[in-house]
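Missing here: one protein chain of the complex. Every other protein chain is in place.
And now, chain A:
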């Protein structure tokens, strides 16, 4: 049987050393829940695997000078259970809670989710809505910070060089008035791959009535998640009301039409996203007023 080379760095220093010989046949593995399937499917039985997961120092969720920092090896289970993230990045905790199954969430990591760059990944729009950046280390030991959007090329491709590895994800704590939510539709309610997902960040004014700022990201509607100006324009400057919900839902449908015009899934997704609009709207504003949502749908 052909042997693969397996490198198991225990810390960042050993990771940097392991990255030095990285070439086209080098694979970084973290939780492994995507990579192992890919390797087997593509019958890749040789090359080098660098096991990120053994680096225990990359498993953390920290609140640090107005930022939240996640080690690349932080699992989705750890994200779901983190009071800090539940408070400051609800969309991320909600997204993590809807990924795969319990078994997958127990090992799959946030760093791996970004590196895997799957078009329907649930964490990615959530991280984008949080304005997240990724810290990358290279084989020279240098680190740099990149926007999540710059790393993900889409359809399973990332922009990282073979000798680079994601080590940390960070995003600013959104101060007063900030609210976030995540919603997803798949072919079933749990253990499902997104057909559409939405991550939303909004900032309300002091009176909690008017939307001052919005960042809305949609996934699974193209090779990679993207920001929707159409939807944001329908929200910013508006007061929270049943009319706002109607505009929000209509803008989402318009965005689906713009993103996947002519695709066989367009007819389904342009309608289905209205249900998702309902869910995300309630998660964002449900506590503010019982009358916010209109049931004329």
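Throughout what follows, a contact is a pair of C-beta atoms (placed from the backbone, for glycine too) under 8 Å apart; a residue touches a chain by one contact, two chains touch by 3 or more; residues count from 1.
One rule holds in what follows: contacts and distances are computed from a predicted model.
Asker: Match the chain absent from this complex view to the correct UniProt protein name in "phosphoenolpyruvate--glycerone phosphotransferase", "Carbon-monoxide dehydrogenase small subunit", "MaoC family dehydratase N-terminal domain-containing protein" or "ABC transporter ATP-binding protein".
Answerer: When "phosphoenolpyruvate--glycerone phosphotransferase", "Carbon-monoxide dehydrogenase small subunit", "MaoC family dehydratase N-terminal domain-containing protein" or "ABC transporter ATP-binding protein" are compared with UniProt, the left-out chain turns out to be "Carbon-monoxide dehydrogenase small subunit".
Asker: Per the definition of touch given earlier, which of A:25, A:102, A:155 or A:239 contacts the omitted chain?
Answerer: Hidden-chain contact among the options goes to A:102.
Asker: Of A:53, A:88, A:135 or A:179, which one is in contact with the hidden chain?
Answerer: Counting the whole complex, the residue in contact with the absent chain is A:53.
Asker: Of the listed residues A:4, A:153 or A:272, which contacts the missing chain in the full complex?
Answerer: Result: among the candidates, A:4 touches the missing chain.
Asker: Touching the missing chain, which residues of chain A?
Answerer: Those residues of chain A that touch the unshown chain are 1-6, 8, 29, 31-33, 36-37, 39-40, 45, 49, 51, 53-54, 77, 100-104, 106-107, 190-191.
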